[in-house]
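Just one protein chain is left out here, and the rest sit where they should.
Labels for the chains are A, B and C, by order of writing; each one numbers its residues from 1.
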Amino acid sequence: MLAEKALDLIRELERSVGGSLPPYNEDRVRQVLEEMRVLCEQNQKDVSATVAGESGLFSGVQVRHAALERNKRCLLAYLYNRIEQIKKMRWEFGSVLPTEVKYNLCEQEVQWFGRYNKLLANYMRSIGGCGGLDLTQDMKPPKTLYVEVRCLVDHGEFETQDGNVIVLKKNSQHFLLRSECEHLIRQGILEHIVH
Amino acid sequence: MTLKASENYFDIDDILASNERIPCRVELPIYRLGYLDSSHESEHLLPGTKIEFPYWLGRAVCSKKRHIVGVDLPKQYREGYREILSADATVVDLHKLGPYYYSFGTKLLHFEHVASADIAKSLVKTFQNRFRKIMDSSQNAYNEDTSKLTENLDEAERSLFHSGQLGLHDFQRWETRKTDKLTTSNMVRNHRKRKRNVLNDGQ
Amino acid sequence: MNMSLFLSVENLVFIMATTKRVVVKVIWNMKKRVLVLVAFDVDAMCACKVLQSLFQCDQILYTIVPVVGKEDLERAYLENSEGVKHVIMINCGANFDIVETLQPLENVKFYICDSHRPVDIHNVYNAVQVKLLMKETELSVPEYDLLFRDEESEDESGNDSDSSDRPVPKKKRFDDEAIERRRERRLWEENRNKVLFDYNQFSSFGSSAALLLFELAWKMSKDSNDLLWLAIIGVTDQLLHYKTPREKYIEDVMALQSHVSRHNHRDDVDIISINCLKIMYDDEMNLSLYRHWSLFDSICHSINMACKFKVWTLKGQKRLHEFLAEMGLPLTQCKQKYSSMDSSLKGNIKNIIKEQMPKYGLEDEDVIVPSFFAQYGFRNKLCAMDITLACASILESFENGNTGTDSFLLALDVLDRSNVNAKEKGIEMARKQLQAIIKQVQIFLDMHQVISAGPFLYAFIQEGTPDVKFFAHPQCLMRLARFTLEAHCSVSRNKRSKTLPLVLGAPLDREQGTLLVIGIPPLSLDEERKNFFGKAFEQAASSTNARTLHDKFDTFIMEMKTDDRSKFFDALISLLQ
């Protein structure tokens, strides 16, 4: 059936819902574009023939045109939904992606991530006139000023707001300002301990 | 061909739902596209040929303006099935009738078939009848395998079920004061898990 | 005399009595982060949790790092010392010169809350940088003048160069004086060495760190049932790992009991939520984990009962069966899970056992221990001894490639009363440990591997023995050693056995060819629980150049190269003869 390959791309995304982003399927994208090129060529041929006087070719043109549009929709939806995931990554991983994750993005997607990152940073800086507001923080309503945390990985040195340096070593425990370690918790470096 | 606001151009579910098949009857010859019908080996699709098209294609070639093919109702929306659904919708395996039963059904209304009004009513009625059970099961299955509960559900119902589950879990977490806990982002956690699995497999 | 602890209104204040009866007052600047170094034992963990709760109340920032031994402590200090002015050490740091070891900046202060005794004299008399959080009565340190001399007087005694302005005739008299001084100094030094030897000869333990910190919380009016429970666990840990004599334990229990009744005495019992923690005092049967086992298994794995009946022999088994039958406890009931035992039997077991005890030569203290229970929710009744064992066994577990600090955190989870899962895992692990211990004891006895070396008994676990991994950890090794000694004494015809200490070795690391060695005092000296092996090990090692590592905070436990075993033991024998 027409536009099957394009649908494969969509199915690929459907299967990965909740999981990781699958590698950018460059081959399949190329195949879809190729199918589109062929469909278009045939249509042009039929259109020329019709102009030359041949009749009855209209139905075929319609079918192919529908297939072209369908391919376009699938392809764009594929890119669009990947972008949605990539955006989410900015919010969840932070401004630097783990290499294994980056590996599944194509070159342009990596660039897009960088540009989005910049766009977001510019916007956040511009909020409220002075200094801006980091929207990637404060994801949950604050209950306490300080939180008890355990360190899950060897992270190294971490400078607190008051200029102290704390060494975040695996399995050490700390009592820190919630506002300054929230992003470390979200990045899985610290675990928040509640009793 | 514009989409309604609810039918997001980029929506994965909508794209999949619009791929469901409808039986068509070719009414004008479609030249050099015989390969679309795998049961015949002719070069062209000739009038009278019966063929199943995906919805998106059927919609493009069968409308008031163009009538290249005639469209029939898929059997799961015909009267026989509608009767079964009206008898007791809750026992029907809707997923088997089409994973996008409601959304595909709604799309069929575009063809303005004589039975359209009845289909619309049947869809609403079916949903109403099944809704209570879905809500009930999603609110009362805590910490158990839900695949059995959802296997008969259409995709929209499944997502409804999962929203219900999410609500239930959030409520339980709130009740046991677990919502205070700041947590690792899902993506980071999943990434870690996969990485660990890869490491373990490598050993 | 009681420890003096006071509290200023706004800041957390430690006020401690030192031996010189000088009250040292330290006000913590609340803006500064505190570094807490915690040893790997249950008491220390409980103490740490009490401290955390105090810090959280006052919003004092902290970093907590668990440390397994002296090297670890040094490394942890180095890594985390930047900008830190206050370091608290829990169950570590007392018995070696902390300033000498860590070479800290002058403005760093150490607060040592450590049950290890004796406290190094430098720690005692460095009032500027080292503060001890201990009960004064538990420190019997020699007088300052016996240990330290004024340096200035020594300068004078030296043949200084500034004699130019002295008249020559005086020189002779000066020489006489100098000789006299030198003689005096020699005598003083001889005396100092003797005093120091006496002071350092035996290692022992003072009050539980958790109990001390709980008392601090109490003085600050920040105590709660939850903190009290931690103090109870800390004290129980000292009992279960033979750190303090039974009498001291009873004393602590009395003190705890007054807190328990203060916190749990309410007329309006009905209006308290079932989810609140309640603590009760009760006599408990000294049977390991019986609530989570069968009565029969529990008896067979409990040190006192097992040794009295010699359950590892056929005859012993028979006698145990008789004992149970005479009490009217059907064997089928005893061998099924305690929780599903007939409840009419369950309620009475303690009394029946008490009645039958004398006939079997069991004494009250073999069977009964005063202890505490915690209850919250509908289901959860926790026994302090069970939780302590569960926590200790998780602390020393080695599953799934967990590192030491992983286990430390997992063990902390056991103490978190809402974490039922961790607790159950702990009980399971504790059972496995007990099974490994009894199996090993049986091997020792069956193979006659407990051997008298003259001044002490010794035994070694063979490499390749199943469960050998359990004994590569101090606390478990400690319990094995004690079980082995009691079991050996119970079967030995030699009356002297009871007066002999035991040295026990377990393979530690096969690749590196190392042993973990522990020495415990003889049973006849049980009222004191003083251990001389710390010093003895050091001396034996230095006299033979055996490759040993005295890294543990418990000095009577050390690591050594397997190859050096025999020369080390020859030296140890001649040293102790």
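In this section, a contact is a pair of C-beta atoms (placed from the backbone, for glycine too) under 8 Å apart; a residue touches a chain by one contact, two chains touch by 3 or more.
By definition in this document, contacts and distances are computed from a predicted model.
Colleague: I want to check something: the complex is missing a chain, and I'd like its UniProt protein name from "Exoribonuclease family protein", "Ribosomal RNA-processing protein 43", "Exosome complex component RRP4" or "DNA replication complex GINS protein SLD5".
Modeller: So, among "Exoribonuclease family protein", "Ribosomal RNA-processing protein 43", "Exosome complex component RRP4" or "DNA replication complex GINS protein SLD5", the name matching the hidden chain's UniProt entry is "DNA replication complex GINS protein SLD5".
Colleague: Touch as defined at the start, partner being the missing chain; which of A:75, A:97, A:166 or A:185 qualifies?
Modeller: Candidates A:75, A:97, A:166 or A:185; residue touching the omitted chain: A:75.
Colleague: Which parts of chain A are in contact with the chain that was left out?
Modeller: 29, 33, 36-37, 40, 68-69, 72, 75-76, 79-80, 83, 87, 106, 108-109, 112, 115-116, 119, 122-123, 126-131, 133-135, 137-142, 144-145, 178-179
Colleague: On chain B, what residues meet the omitted chain?
Modeller: 1-3, 5-6, 8-10
We adopt the following convention: only the chains that are shown with their structure count from here on.
Colleague: So what's the Cα centroid distance for chain A and chain B, whole Å?
Modeller: 25
Colleague: If you average the CA atoms of chain B and of chain C, how many Å lie between those two points?
Modeller: Distance between chain centres, rounded to whole Å: 65 Å.
Colleague: Using the touch definition from the top, list the residues of chain B that touch chain A in their complex.
Modeller: 1, 9-12, 15-16, 19, 28-33, 36, 54, 56-57, 60-61, 66, 68, 177-192, 194-195
Colleague: In the complex formed with chain B, which residues of chain A make contact?
Modeller: These residues of chain A touch chain B: 1-3, 7, 10-11, 13-14, 19-20, 42, 46, 56-60, 62-67, 69-70, 73-74, 76-77, 80-81, 88-89, 91-93, 98, 100-101, 140, 143, 147, 178, 182, 185-188, 191-192, 194.
Colleague: Enumerate the contact residues on chain A facing chain C in the complex.
Modeller: Listed in rising order, the residues of chain A that touch chain C are 145-146, 148, 150, 162, 164-167, 169-176, 195.
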